[in-house]
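Missing here: one protein chain of the complex. Every other protein chain is in place.
Which chain is which? They are A and B, in the order written, and residues in each are numbered from 1.
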Amino acid sequence: MTEKKRRWAMVIDLRKCVGCNACTVSCKIENNVPEGVYRTWVKEIEKGDYPQVTRFRLPRLCNHCDNAPCLAACPVQATYRTEDGAILIDYDHCIGCKYCMAACPYDARFINPVRKTAEKCTFCYHRVEEGLLPACVTTCVGGARVFGNINDPESLVAKLVANNPVQVLKPEMNTQPYVFYIGADQNIMGARYDNLEKGE
Amino acid sequence: MNRRDFIKSVATVGTISALGLGLEQFIPTALGDEKMASPTPYDHDALPVELHIDPKTGKVDLNPDIALKNSVCLGCWSNCGNRVKVDKKTGKILRVLGNPYHPSNAEPHLPYNTPLAESFKSLGQYQDLGITQRATVCQRGNSAYQIVYDPNRILTPLKRAGKRGEGKWKPITWEQAIQETLEGGQLFKEIGEEQVIEGLRQVRDLKTPLNPEEPEWGPKANQFVFIGGRDDGRTEFANRFVTKSFGSPNFYGHGGTCGGSRRIAFLSFLDTWDKKPHMKADYMGSELVMFFGNAPGQAGAPFQPMARKSALAQADNGMKAILIDPILQNGMYTSPESSESSWVPIRPGSDGALAMAMARWAFEQKKINEAFLSAPNKEAAAKRKNPSWTNATYLVIQEPGHPDFGKFLRAEQIGLPIPVAPAAKAAATSANGAPAPAPVPNYVVIDKASGKPTLYNQSEEATLYYSAKLSVGGSDVLVKTSLQLFLEEANRYTFDQYAEATGLSKNKIFALAQEFFRHGTKAATDHHGGVAMHANGFYSSLAVIMLNALVGNINRKGGSTKSGGGYVAIDKGKRYNLLSFPGMAKPQGFKISREGRRYEDTPEFKKKKAAGQNPYPATLPWSPIADSLVGNVIPSMMAGYPYNAKILMMWMTNPFYSTPGLFQKDVENYVKEPKNIPLIISVDVLMGDSSMYADYIIPDTTFYESWGVPTVWNLILTKVNGARRPVVQPLTGKTKDGQPMSFEAYCIEIGKRLNLPGIGEKGILNAQGEPTALNTREDFFLKALANVAFDETPVPSIASEELNLTSLDQELNYTSSSLTPEEWQKVYYVLARGGRFEDYDKCYDGDVLHNKFPKILAIYNEKLGTTRHSFSGEYLPGTACWQPPALADGRTVDEVYPNSQWPFHIISYKPRYRTGSYLSNVSLLRDMAKTNTIEINLADAEKLGIQDGHSVKLITPTGEAIGIAKVRRGVRQGTIAVEYGFGHWAAGAKRYSMGSKNIPADSTLGQGVLLNLITLRDPSLKSPHPLTDLVGGSTDRNTTKARLVKL
Partner (left out) sequence: MVSNVTYLANVVHPVQLGILISIYFFYTGLSAGSFVLSSLGTVFGIQKYKPIAKAGVIMAVALLAIAPLHLIGDLEQPQRFYTLFFRLNPRSAISYGTFLLTLYPLNSLIYGWFLFRRDFATGAQELTGLRRRLYKFLSFGKTDLSAAALAKDAKIAKFLGTLGVPLALLVHGYTGFILADIQARALWHTGLMPLIFLMSAMVSGTGLLILVLMFSQRFLSPERAITPERKSLLLDIAQLMLWFIVVDATLMIIDFIMLYFANTAGHAAAQLFLYGSHRTMFLGVEAGLGLLLPFIITLLPKTKKSLGWIGFASVLTLIGVIAMRINFVIGGQQLPLSGDTLNPYTADPKHLMMIGIFALLEISILYLTFRFLPVYGLPQEKVQTKLQHPAVFRQ
């Protein structure tokens, strides 16, 4: 039997996320992400009626979807998929049409105001290719972020996914994300519209 | 062109487009202005990788262009390790990673003898080592390197060229800065100031009294006042210079504005006043940790270990976290395993009430650990497998008016026979020349078995509660056990009263107590600034600490730990004596901050007493058992009490910004007038909010350019000594002899010119007592590292492979004179690993901690109980108790500022993306938070018609501030919270000039509100003075009452 193809995935164990945003900052340094835009960030909410209030965190990044709407949307094939499942952007060919951004259900993409192309998390492909780990994973203070080859049953990511109930963002979109969450609160997974309905 | 051609050409273009279908390579290159290569998989803008690890074999290949240097972070004052990635070509820091050897970076950390090459695997995929051996730095640790490259860093000495605070500076030479600050004179004649200023030489006078009429205050040298920052591993150098070489007692850290009263409460509990031990909960072994205002994911000392261990403990070990805090801070990690974690919104300043109520409940419900508390000595405790013991059963004299009131009863006072201590044994314990410990007094307990007064070490089990008269020296004297005193304090208030004080229901209090005591020794409390930084901070802290004594968790896994501490470093070590030196000065007299000595010892008291006056109250309050009362320093100067200062020197601190209740117009005016403080020298890396008022600014190296031997504050159960070294060449200018301009270079130069002891060719004695040099900063810190390397079992010498990997020998060549070759090989070993670290398996010995606090614990503290309040003249309670926050005259804050007029409490808390007043110039962090907000509960906001983003005005008895509202669920009703670290008026937010160079202001650096400008002062004092905890010395920052208005 041939070895299954490598498929990069990230598991974020929210029980261990301390909301420090070391991930956000390290990602910006590693990838030279300009001010005001973020490849990863940590969403945080407060839930409950006083005084029964709890805080929930949700680190966010590109899901490197198997069925990636951004990939489908890109009219010039600047967005592409690597052998091991990472969705990347070819900055030399991105025309900056922003359709991928409209198409991504996860707000994962943005325009790099300096480079003037679409941009998003690369799974730190430049590091991963060298046998290293993504910057955010390496510096995750709580140890929430775990990265690896999910097709290797011996890997930690595979084991975490196998041994825990995991969630993905907006499964109804059928994008098949490869960022898995353990212990996410439903209230933080998507958008909230209650504020909007009040109108003005 | 005919029609046919036309159509044809249209068709062609169309076909080409239609058939193009991505096959761009078929298109003539003329059409393409860029390379049509296959997609670029690598990010052009990403950093170069530091190494390559073969995911199959684990083979590591370093990138030859990159150096990885293990050092120590100071992004906040936690002193975690780090591994700095430096571009060899440019010499610049590219990124900062964690050091897997350092216990603050990794859980567990690598065994110390792991070869360096192996340690690189903690970055990679190989065997998932990058996950299991992950070594991290936090958000600030990642980004703080940007301060090195702040374009407005101060790199040469500056001299004031306009009025103080006016923002006019001129760059001067190092020599001029040394010369003028040393020799004084008419330094500012050129700008029309005729005043003759005394320099360090004139002020360094250890003979002439500063006040000839009351010489006891001390010599003139005391008028050199030094304010330094938190321990960054250089502080001991500063302390040595100021107190031991220069001879002034006025050396301050920022303790009094940091967590002062908590530290002092621990000194009281641990009855240790020479060193500064304190305790934290051992999260990893705990079932329940009650965080009293010390949320582990928010700030914390040390931040990283607190955040990580609390998260892992909650997720993996099911530790419950109860956050007792007016604000729902980060720290409950919503792990299902710890689902009973909860938030308890307590009324600010009332932790003492809650803790005492919990204690009362435990006494009533018989939930205290009697087996632990009733052991009167170490041996008795050990028999019951308790790794610690207390003075709970010791008798205290409580007879009013008795000359020994508040003292422990001594066996000799009631004629108990005293066995002669074997002298030889005592001598043996004090090997290697350390001063022999003072003999233990002959405490008395009531032996449980006999019911009789017994010498404490002759009883197996003693009575816990006792209150009776004993015949002492012929008269009946009331004595009580320590625990009895504590019990009486707990019973002083009813549960209803406690409930009212805390704003919590009685049932909530009972539930909390039940939960806490249910877990026995696997429950512990943890606290810091939230409890301590109130006018009642000391007793509240002590009450919170005491809960640990009641469950008996000290030195136990999952209980309270004093931490592993460090190896001998800046001390009397195996290689060098960095503790003392020939000719060392012993500061005389009183400290300007009115701390550390009793009011009763002052000339003022004596004079009043002699004149037959009531000596109480003192002119300004005294805090005999506290230290580091930095908040009192300027107020003392302003009052001229006990004396005023001639030279103020600041280093690594920003006291005008960081001291609550201090910097109002009156203080600013005082500081601006050179007649008041004739010379202000600041050592800073940028034009800080305080440094802007200096006369001279001396440049300093940032922590990436400095040496330091810091340990970790606490929470690490194993021994830690970080080794901070310059990982980049300092950007500051160089002195004539090639030293980078820095604080150390300045002190050494001054010391040499003044011929101060402990500095220069013979500055440091080695272990054999021979003099060695202290000419450079390396001389000092490398010798400290040699001590570390040789302590206990010396570390191995560095392997040649590791030397090749690090090139340390080449890098440190310029300092080779500091150590002997043998020392070098071991110091390299330490430097290569970024410090010396005890192995993780030394955390526990079974169910107890490996590194224990070795002494008795004080339920009652004699020193405390025999100290008088300098205003009322009354004795202080010697055990924990509930006292509401009050002014010096005893009136409570709520009495003076009633809720009817001041319905809100405002409190501040530590910024996540800044450190104190520091790091506002780090753009990466500003990108995370540009400003703070005025946080208010949803219900309060609705009442006031306030919504998110509204502009609101905070009004306090001392001032007003305008900010942006943030409406939250997780804020206590009736409380307002404002994050600290914002609202700068300088540090980049104010324009200044340097010669002809104009440094414009960047207003984004100053956004937000600084609460310290409007926090309470003590209106019962005659001169401007922050509200202070007179016992523990904290400058109150969290008791301020306020109103809020929508704008």
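As a convention for this text, a contact is a pair of C-beta atoms (placed from the backbone, for glycine too) under 8 Å apart; a residue touches a chain by one contact, two chains touch by 3 or more.
Computed from a predicted structure; not experimentally measured.
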| item | value |
| --- | --- |
| Chain A, residues in touch with the chain not shown (by the definition above) | 38, 41-49, 55, 60, 69, 71-78, 93-99, 101-107, 110-111, 116-118, 172-174, 187, 190-200 |
| Hidden partner interface residues of chain B, rising order | 1-3, 6-7, 10, 13-14, 16-18, 20-24, 27, 31, 33-34, 938, 967-969 |
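The rule is short, and it goes like this: only the chains that are shown with their structure count from here on.
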| item | value |
| --- | --- |
| Centroid spacing, where centroids are CA-atom means, of chain A and chain B in whole angstrom | 36 |
| Complex contacts: residues of chain B adjacent to chain A | 22, 34-35, 37, 39-47, 49-55, 95, 97-98, 107, 123-126, 128, 130-132, 134-139, 141-143, 296-297, 304, 307-308, 310-312, 314-315, 328, 330, 332-337, 342-345, 912-913, 923-925, 927-928, 937-939, 968-970, 972-973 |
| Residues on chain A engaged by chain B in the complex (per definition of touch) | 13-22, 24-26, 28-32, 35-36, 46-57, 77-78, 80, 82, 88, 90-93, 115, 122, 124-133, 135, 137-144, 146-149, 155-156, 183, 185 |
